Every structure is written in structure tokens, then in C-alpha cells.
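One chain of protein is taken out of this complex; the other chains stay put.
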Amino acid sequence: MESRLVYMDHGATTPVRKEVFDYMAPFLQERYGNPSSLHTPGREVRQAVEEAREKTADALGANSDELYITAGGTESNNIALRGVAKKRGKPGHIITSSIEHHAVLDVCKDLEKEGHRVTYLPVDRYGRVDPAAVQDALEEDTFIISIMAANNEIGTLQPVREIGALARGKGVYFHTDAVQVVGQLPVDVNELNVDLLSLSAHKLNGPKGVGALYMRKGVKIDPLYRGGSQERKLRPGTENVPGIIGQGKAIELAVSEIPEKKKRLEHLRDRLIKGLINIGEVSLNGHPEERLPGNVNVSFKYIEGESVLLSLDMEGIAASSGSACSSGSLEPSHVLSAIGLDHSTAHGSVRFSLGYGNNEEDIDYVLEKTPPIVERLRSMSPTYRSR
Amino acid sequence: MESRLVYMDHGATTPVRKEVFDYMAPFLQERYGNPSSLHTPGREVRQAVEEAREKTADALGANSDELYITAGGTESNNIALRGVAKKRGKPGHIITSSIEHHAVLDVCKDLEKEGHRVTYLPVDRYGRVDPAAVQDALEEDTFIISIMAANNEIGTLQPVREIGALARGKGVYFHTDAVQVVGQLPVDVNELNVDLLSLSAHKLNGPKGVGALYMRKGVKIDPLYRGGSQERKLRPGTENVPGIIGQGKAIELAVSEIPEKKKRLEHLRDRLIKGLINIGEVSLNGHPEERLPGNVNVSFKYIEGESVLLSLDMEGIAASSGSACSSGSLEPSHVLSAIGLDHSTAHGSVRFSLGYGNNEEDIDYVLEKTPPIVERLRSMSPTYRSR
Amino acid sequence: MYSEKVMDHFTNPRNVGELANADAVGETGSFKCGDTMKLYLKVKDERIEDIRFQTFGCGAAIASSSMLTEMVKGKTIDEAARVTNQDVADELGGLPPMKLHCSNLAADALQDAIADYKSKQRSV
Partner (left out) sequence: MYSEKVMDHFTNPRNVGELANADAVGETGSFKCGDTMKLYLKVKDERIEDIRFQTFGCGAAIASSSMLTEMVKGKTIDEAARVTNQDVADELGGLPPMKLHCSNLAADALQDAIADYKSKQRSV
């Protein structure tokens, strides 16, 4: 049997592009110096690290001294929120949304335990936060607003610019988890009035285990870790040099290709959505237009996501699901609940996230293989009555 | 001019071995799945990650469910100390030494600010902590003892086993920063009575940006970061898969070669020490026998370390120094101060740390190039009078 | 994640569907993850002559349902009543820990069906 792989889980992680691998490989081989070392092998690596930092900053319209390397999106989010709260030193108020990634949401829950108050803003049925609700939620001691740029499950884009302007007007820090957006859509921290921004390399065809935190000059923050003086002491520890180099290259490539890629992915995405809806009793989750170029999230009525995934996997199609059964936790996705899906519709959700390398044939293939899978599972379902 | 590189800064970082690079490279290429994903590309990567965890645990005589992946030694130390303190929830007493790495020392200083009390034990002139002093320092509410297995600057080994036994007897957690020791000397967490242990891959010919924290089953700890459920929630975030794979391979190789390597490096080390001392007015820092197989640390009287390093670098020799001038801070090394060196002797310290790839010719070369450098710098020094 | 046996029962489930003239029907669901199962029994001389299931759920849920039907088909009601969810999991060659508590409910559905059967017997 020919083994075909149609990878449609780019929201979970992405392949490292060949150009990126080739670019970082020397730093896993002959260019092994420690960038903090004084000698030539160290100094040469330092220079490469700083070039990569510059590339990463450039991609956001930021200065390179506003860019801190981290070990990924989770760490960036943790440093941003906890670091600002730690520096503040006294309890205050935080505004976020109910559909953030756990790396924001669960940090906020932790901060509540430490005495802070958190408003988790609701979203509409498309998953959008209303900027007016942000405005209304502001309190005397609100010190940070954290709203993601796009949701990882349903792909909905948030009105970041409006929220940024509002935060700026009030002198409140604005953090955005842009892990799903950087490299997919243009991001400029100045246009968006963002003070802190998280990104992660492995979501944009860079390596896993490296990310960055943009922090506008003047933002007051305390480091969470102590140790050496790397990353101007905000994130001490010997630098993940190959990761940093790979991230710089990946982001440079990704950002340069946005216009072409956006058009291409949106086309594939809309074809896939249309084809899946055609199966019948399939509904789109998230916003029909204001969504990530590569994100398709649908609910198949009467059946459960994990069993769809397993069946797709047997055909060589890699996707993911917000179903409880597939998440490692037992609860259905908080995002799908927040947009008002009932338990069983949430249960039947499947995300196909498109990216680098996907093409028309992949869409054809998925649209050929999915209907019989859905049909088979529905035929086993106690809730389904075929007409 | 022929450009020769004699790398003797393995204490700062090490080259990734070819076997390790080859082993991890596929995970930067075709094996890019997210180990948390349900599909085949994800599941296959999960399996490889768990195998690497097992290798890493095996190297310490630990179970793989006691092994948590981190982004390096700094993170391991921070999680160990802060995590245990956080879980405890109320102020208490910590025992550590005055020659720990900053990733322990500065965390302790931070914890003092949060209300904990810390005893920084002194060391003798060789840099050894006296187990009896640990015993004497114990207080009613001592909850953790953190003593490094070997010092990174002067290479002195600590009586970890004795301290471990003592901690075990008192029911106090014992953490050891073994970043410099794992892969160099045998480490068995059970024999040593260690409850928590930090290691870092890039010190043992693995990749930068990945490390591990061993934590004995039953140790009560709170995570510092929140997010996904990776690393059983102790360290959430998409796994640095290539790093983890590389770390597993590197540690497996390093540990299997310890007997041969120890003998080889000790021989080279002792030759180098003897040759350097022969220059005259050169003194060894650290313990003459109880030291890391690859560590040579000497003070050149009348001259300053950074200028020695620069001169060595021009000859293609990469080393490091505890001199203030080379450290990025302005103070001389706290380690050299703690062993009682006066300011100017500390200032003249140079560390040659041997490792993978170093051979007799390297020692010959260093012993040929160093004396004229020392002579030249001394001839410029206001404190030197040649006899 | 899943054993080969689980994947086999997921891919080729045995005894799937409804029984038009069932003597008893059992149903159960997991509050935790939302899986639901339905079992249909045909009983003759206190023996399970035929059995069918319908399941809304993940791979483990479907495989457990299928496995259970194989295990109890031909058994007496009393014998079948002794089959536990753990037995089903064991017979499948084990299940991932988290699935043990949410998707492995087929034996509960069977208990429910047996209760239905007994209550119908009494009311006859």
C-alpha cells in the first residue's frame, strides 16, 4: 500500500523548512561556541545570534533590543503576564478573554490565587471579543490586557488594533498571544499598539523549543528565572543557538511570503470548508471571514472527533480535534464551549489546519476520504437517523 | 596562516557529537509531528521522545517518570528551588553554598526577598563544602539543601553522597546542580540520595537549549509555568523534540564512555596543570585531586585573565576566565573570592576545560603558546619585577 | 496509543447496529467526556443469543463496545452480568489510562440492558 501523508495539522506544529534546517545545521555542528564566550568561536556565534534577533524583530516592525528569546510560546506568555504582575508587586486587575490558550488562561488562574482579579471576557458565536466589552471591563487598577491575535482552534482573528488603541489611551499594557498569526498575516507592533507579543518558531516552519517575547522599550517587568545575564537577564541560561538561528530564518522567510501564502491558503481553506459542509449536517466553527488563512474547523454532527481523526489517520490524513477524548483532558475544548456549542457538537469538532506544502490535490484527497468516514461512524451512532 | 582551533572551553559549552547530530537531524526534518498529536506522525514522535527520556533517566539510575525535560540547566535549577518553595507555600530555611552557579545563588537571593532564610555555606581553600557544616546549619524548618556536584569554574567535586545521606536522615530535600558532572563522572541518584538533580545537554556534547530535572517520586513541587499538559504539567509547552532526542543520545554516549574518558582527560589535565605551573608564579585553583577530569584552573600572577584569553585566542586557543573583565559583570568571580583568592590573583585566573576531541597535541600546543604570552603580558605589568 | 486489537475492533467493529425486536435495551453515557452507548439484546433461555451496539464516542469507546459484544454473545445472563469494564479493557490488550474512566463503559450499558431485561421479565 502506498503510504500517503496529507499533513493538515499546521496549527499544532509545522515542518521545518529545508532552507531553515540548512541555515541552522552548522550551529549544531562546527559553530558550537557559547555566545557569551570571549574567544573567536564564541564571538562569531554571538554575532549570528544577534543577526537572528534582528530578523525576528524586523518581522514585527520592532527594534532588536525589544526582542527577547524564549523557549516557546508558552514561556513567552508566562513571562509576559507573570513578569509584569511580579514587577507590579501588588494585586491588580487583568483583562483577558475566555478563549485564550491555556498558557494565558491558566497563568491568569494562578495569578488570581495570588490575589489579582481577572475578567475573562466572553466572545460572540464566532469567537470574537468585543472591543467595547474591553472598554467596559477596565477598572482603576487594570494593569494588563491580554487578548490573543487569533485563536488556535477556530482560527478567529481578534480586533487587536482596536484593543491596542484603547489600551494605549488608558496607559494599560497590552499583550497579545500572536503565536498563530506571526508569519501568517502581517503584524506590526507599532500599528497595532501592542506592548508585549508572544510568538513561537515551530508554528511558522521553524524549530520546536524556541520562541520570542517582544516587549516595547519601557515596559516594566521582572524576570521569573535567575542565573546568567543572557537576554538582558530576562531569560537567563545558555542560548538555544541553533533554535534562535532557525527562528530568525524561518520568520524572515514566512513574513516575506505572506501575501502569496495568504491568497493560496485562503483559497484552499474555502474549498475545503465548502466541500466538508457539503457532506451534510456539518457546521463551520469560528468566523467565516475573519479567520486564519489556513484554519478549517467543522463539527460533524452525531459523531465524535477522535474517531474521525483515527479514521482520517488511517488514510494518511493528519488533523486534530477539540473533542475531549483527544485532548488529554476530559473536558471538551473551552473555546468551543465559549462560542456556545453544545456538548455533542463540540465533541464532533475536527480542525484541519493548512500550511506549507498543502496543495489542491491534498484538498481533493481529504474531500474524497472524509465523507465515507463520516458515513461509517454515523451509521454506528445511536443519535443518528439517516433520512 | 594556518588557522588552528584548540577548543578548551568545554565547561562553557561543548560541540554536538556527529552521532548526536545525525540522530536528532530527522526530527528537524521529516519527523516533525507534535508529540501531543493523536495522528501517526505525532504518535511516532511521542515514542521517540519517551525513548530519549528513558535514556536520560537510565544515565542517572532513575525511572523515566522521574525525569522532566527543561530548556537547560538554568531552568532546571529555577524549577527545582522555586517549585519546591512555591509548593511549600510558607517561608522556610534553605541551605546552599557560596560557590553555586548563579542559577542557584540568584534564585536563593530572590527567595530571600520572598521571606525565606538562606544559609550560604563557606568553602575551604579548595572549594569544598564541609558536610559537618551542612549538619550544623540545619534548622527546624530547613526544607531544601542545594549543593552543586562540581563547581563549573574550579572543578572541585563536592561530598554529595555524604550530604545526601544527611539530608535523607533529616527528611530534607536534597537538590544538586550536576550540570558539570553528568556525563563526566558516574552519577546514581539512589546511591547519592539525591531528590532533585539538574543537568544540561550542551555540557555533554548534546544540543544547547535543552536539559532535564530529575525529581524523585513523591517530591512535592508546584510548576512555575502554566499551559499545556506536557511534562506532566511541570513544564508545559510544545516539546523541543530534536533537543530532547539529541540529549538522550548524547547522555547515553557520554555515560557509556565515562571510564575511558575519565582516565584520558585526567591524564591530559594533569599534564597541562604541571606544564602551566612550570611557567612560574602560576598557582592551581580548586582541589588537586577532587576535581572534574577535564578542569584546569590556574592564576597567572601579575597579569589579568582577559588579556591572557585574548592572546590565547589569537593563537587559536579557546579558554575562559573568572576575571571580572571577561565576565560581563564587573566583579571578580564569587567562586574565586570564596576560596580566598585576593583580588589580583582572582583577576589572573584562566580556565582550560578539556573534553571531547582534545588530545596530547593540544596540550603540547597550549604549553608551547602560553609561556610567551604570559611573559609578554608580565613585561607590561606594573606589579611584575622579573628576577 | 491504542493496541492493535483496539484498532482492529475500531476499524472492523463486531455486532454494530440495532436489533429491531430486542428483548432488552441498555444505554449509558459518560458525564466526563460525553460518550454514549446503546446495547440491544436478544435473549433465549436466559442466554444472549444476539447482541448489537451503537456508540457515539472515540476509538476506545467503539472498540470497547465491539469487544464486549463478542465477549458476552452466547453467554447466559448471569455469566454476562459478571463481565466488568476492566475485563473488556484487559481483553483489548489494555487501554490508555485516561480512556479507562471515560470511554470504557460498555459493561455498564450491558448492566443497564440486563436490568431492563429483568424488569421486563418481572412485569410479564
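We call the chains A, B and C, going by the order they appear; numbering starts again at 1 in every chain.
One rule holds for everything that comes next: a residue touches a chain if its C-beta (ideal position, glycine included) is under 8 Å from a C-beta of that chain, and two chains touch if they have at least 3 such contacts.
Note that the structure is predicted; figures quoted are calculated from it, not measured.
Engineer: From the list A:Val6, A:Ala25 or A:Leu38, pick the residue that touches the absent chain.
Structural biologist: Considering the complete complex, A:Leu38 is the one touching the chain left out.
Engineer: Looking at B:Ala132, B:Ile277 or B:Met380, which makes contact with the chain not pictured?
Structural biologist: Only one of B:Ala132, B:Ile277 or B:Met380 touches the chain omitted from view, namely B:Met380.
Engineer: With the full complex in mind, choose from B:Thr13, B:Thr142 or B:Ser323 the residue touching the hidden chain.
Structural biologist: The one listed residue touching the chain not shown is B:Ser323.
Engineer: Please output the residues of chain B touching the missing chain, sorted low to high.
Structural biologist: Given the touch definition above, chain B has residues 302-307, 310, 314, 323-326, 328, 330-332, 343-344, 347, 379-383 touching the missing chain.
Keep in mind that, in the parts below, only the chains that are shown with their structure count from here on.
Engineer: Taking the mean of the CA coordinates per chain, how far is chain A from chain C in Å?
Structural biologist: 40
Engineer: What whole-number Å value describes the gap between the mean CA coordinates of chain B and chain C?
Structural biologist: Between these chains, centre-to-centre, one finds 56 Å.
Engineer: So how far apart, in whole Å, are chain A and chain B when each is placed at the average of its C-alpha atoms?
Structural biologist: Going by mean C-alpha positions, chain A sits 34 Å from chain B.
Engineer: Mind pulling the residue numbers of chain C that touch at least two other chains?
Structural biologist: In chain C, no residue touches two or more other chains.
Engineer: Of all the residues in chain A, which ones touch at least 2 other chains?
Structural biologist: Each of 306, 310, 326, 328 in chain A touches at least two other chains.
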